[in-house]
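Just dropping this structure here.
The complex appears here without one of its protein chains, the remainder shown in place.
Chain lettering (A and B) follows the sequence in which the chains are written, and residue indices restart at 1 in each chain.
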Amino acid sequence: MVTQATFELAPYQRGYHLITDKVMAQLPSLPEHGLLNLFIQHTSAALTINENADPSVRTDLKTFVDKLIPDNDPHFTHTIEGPDDMSAHIKSSLFGPSLTIPIIQHKLALGTWQGIFLCEFRNGGLKRKIVATIFH
Amino acid sequence: MVTQATFELAPYQRGYHLITDKVMAQLPSLPEHGLLNLFIQHTSAALTINENADPSVRTDLKTFVDKLIPDNDPHFTHTIEGPDDMSAHIKSSLFGPSLTIPIIQHKLALGTWQGIFLCEFRNGGLKRKIVATIFH
Partner (left out) sequence: MVTQATFELAPYQRGYHLITDKVMAQLPSLPEHGLLNLFIQHTSAALTINENADPSVRTDLKTFVDKLIPDNDPHFTHTIEGPDDMSAHIKSSLFGPSLTIPIIQHKLALGTWQGIFLCEFRNGGLKRKIVATIFH
């Protein structure tokens, strides 16, 4: 059986944001066993899983990845949408647009330190649409 | 219910290629709600989602990622299959071999700007096998 929910996140500033609770609030009751797929309908943002405790992990992710894949690389030709657009596209493919998370005993089977992150790669805050699909 | 289709893509040159239509042509009718999983059976190519409009996104992805993960790195020891083989293996793990995309109202629930890309990391054109699995 399949259950789906589509929802929109209010704009977040550029960076990595813990959204586990915001996602859970949008989902129907979870089945006893199954899988949750989350899919973000954008090419300049992504979803990932990382440490849910110390906020310095989110800060360091931003600092490091912005250095690894800088805005305004001199080789970029796709520049019409701004210096942060092509870097955002590259990051979105490396982080990926979707997560598939097991459901056990009506709960997401995340590890103790795992949280769901929205990766917002654009400078301007944008609403982001996510499709949640639950299989059981 | 599960429906599967296995198909082969004709060789593409090294780079990033928009294949949404080619993939759709290989699939049976999509169910009202569900998920499509695409899985590429190779370790020197990948599947990703990125912007389906301006081809400069594909060009810049190639230029940037080839610079980030260069062929012929002096530390590579896995060199027997050519200077582009080990770089291809690294890229294939970072982009990933599979995509899971929701299906809503008999259509892939891709965002307006999202398309399915084949990432071909080898210089020599190779046929690439993909397994499509539809769940509903």
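Keep this in mind: contacts are C-beta pairs under 8 Å (C-beta built on N, C-alpha and C of every residue); 3 or more make two chains touch, one makes a residue touch a chain.
Quantities reported herein were computed from a predicted structural model and do not represent experimental measurements.
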Identified contact with the non-displayed chain, of A:Leu9, A:Met86 or A:Leu99: A:Leu99
Contact with the hidden chain (one of B:Met24, B:Leu108 or B:Val131): B:Val131
Residues belonging to chain B that touch the chain removed from view: 2, 4, 6, 37, 39-43, 68-69, 73, 75-78, 80, 86, 89-90, 92-94, 96-98, 100, 129, 131, 133, 135
For chain A, the residues touching the chain missing from this view: 33-35, 48-51, 54, 56-57, 59-61, 63-65, 67-68, 94-96, 99-102, 104, 109-114, 117, 135-136
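As a working rule, only the chains that are shown with their structure count from here on.
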Chain A and chain B: spacing of chain centres that average the CA atoms, whole Å: 20
